[in-house]
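Quick notes on the structure that follows.
All protein chains of the complex are present and in place, except for one that has been dropped.
Then we have chain A:
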Amino acid sequence: MLGGVAQGLADHLGVPVLWVRLAFVVSTLFQLAGVLAYVAFWVFVPLGSAAESPGLASATRRGLRRGSDEDAGPQSNRSTLQTAALVVLGVGVVWIVVGSDTVSTLVFPAVLAIAGFALIWRQADDRSLERWVRVTSGWQAALRIAAGTLLVLIAYAVFVAQLGGGLQSAAQLLAALVVAVAGALLLLGPWVVRLVSDLAAERRERVRSQERADVAAHLHDSVLQTLALLQKNAHDPATVATLARRQERELRDWLYGDRTPDDATLRSGLAADAAEIETTYRVPIEVVGVGDTDPDPDVDALRAAAREAMTNAAKHSGADRIDVYVEVAGAAAEVFVRDRGVGFDPEQVPEDRLGIRRSLVERMKRHRGTVDVRSAPGEGTEVRLVLPLVREPSSDGGRDTAPQGAEGGDA
């Protein structure tokens, strides 16, 4: 709860925050490494920023849904206590390790100095220049800076007094100068670093908002185009429905989607294929997925087979919608393509469709996959494609498998 460093690291590494805090405390035993690491992380690691899809971010801003910040209540209280306890523990550990009498003369001023630095550094740890100005303009802030500086000076004076007992020799004067400069750097350093990173963040934000404006303009164009087309085709319900659905899909992808490139994964590829077939044959195709996998020749074959199955269903079934379900779990990837159309008797398949089925089966077989077609006249058809995944499914566990979820950003 000091700088949120432990929390950030814990999020990044995916371990409980308590472990990270304990790690800091334990490593403090070795030459105060924990403290130094904490400070280093604090200064150099950028603050985590949440990247939400534009639709969700906007809904959060307008209070249409609850954002992330509000729910931290009781949890963070406990967390503060935890931090305080660990800090006390850390100080105790240092105390014991360093010993009470011999070096306490050095430890005490060191602690004072660290406290001073901490007070000043705290000021620099802010998101923006604005906040810096606001925080520093009050008398409280002035008091804090003064206190910090005073502490550092006292510590320095005590330190020097302990070492030499005076400033007579020129060498000592030089050393004092070096120490003073180093102190000044320490004082101003974090602020400068923070300022620079703030500038970078601002630049990034500007680029991002320009990007958004471009996309918004593009969307406006496409929405206007669609509306014009809708008016022209008002007499043809099928066209109207297709146009509206395509527009809806585009908007939905932009507002709530994770905007994965079409060929990046099995699921995004299938979704792209489905969208294309939907536009061509004017049958809505609903793609639902669980888990995902990166493309490779085998997965591409699965995708191609699924595409063929979707095309068949769209072309021949006469169903008013097609459901596609993709599941990548453990050792296999499965795709189900289901329609509630006319169906057929698998025993009496017309020659041309048999050909299509054979090519589907052959293709999957070449990649160790299987095809299973279930159908009966009047009951629709379901094609099940199974592809065993031979490689380590390790990418499954860490992979984010939410279909449309916005990515939680942690830096």
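Keep in mind that, in the parts below, a residue touches a chain if its C-beta (ideal position, glycine included) is under 8 Å from a C-beta of that chain, and two chains touch if they have at least 3 such contacts; residues count from 1.
Throughout what follows, contacts and distances are computed from a predicted model.
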Protein name, per the UniProt record, of whichever chain is missing from view ("Response regulator transcription factor", "ABC transporter permease", "Methyl-accepting chemotaxis protein (MCP) signaling protein" or "tRNA N6-adenosine threonylcarbamoyltransferase"): "Response regulator transcription factor"
Contact with the hidden chain (one of A:Asp236, A:Asp263, A:Glu286 or A:Asp372): A:Glu286
Residue, one of A:Trp254, A:Tyr281 or A:Tyr325, that touches the chain absent here: A:Tyr325
Touching residues (missing chain, whole complex) on chain A: 50, 53, 55-56, 59, 62-68, 71, 248, 252, 255-256, 286, 288-291, 321, 323, 325, 327, 329-330, 336, 338, 382, 400-406, 408
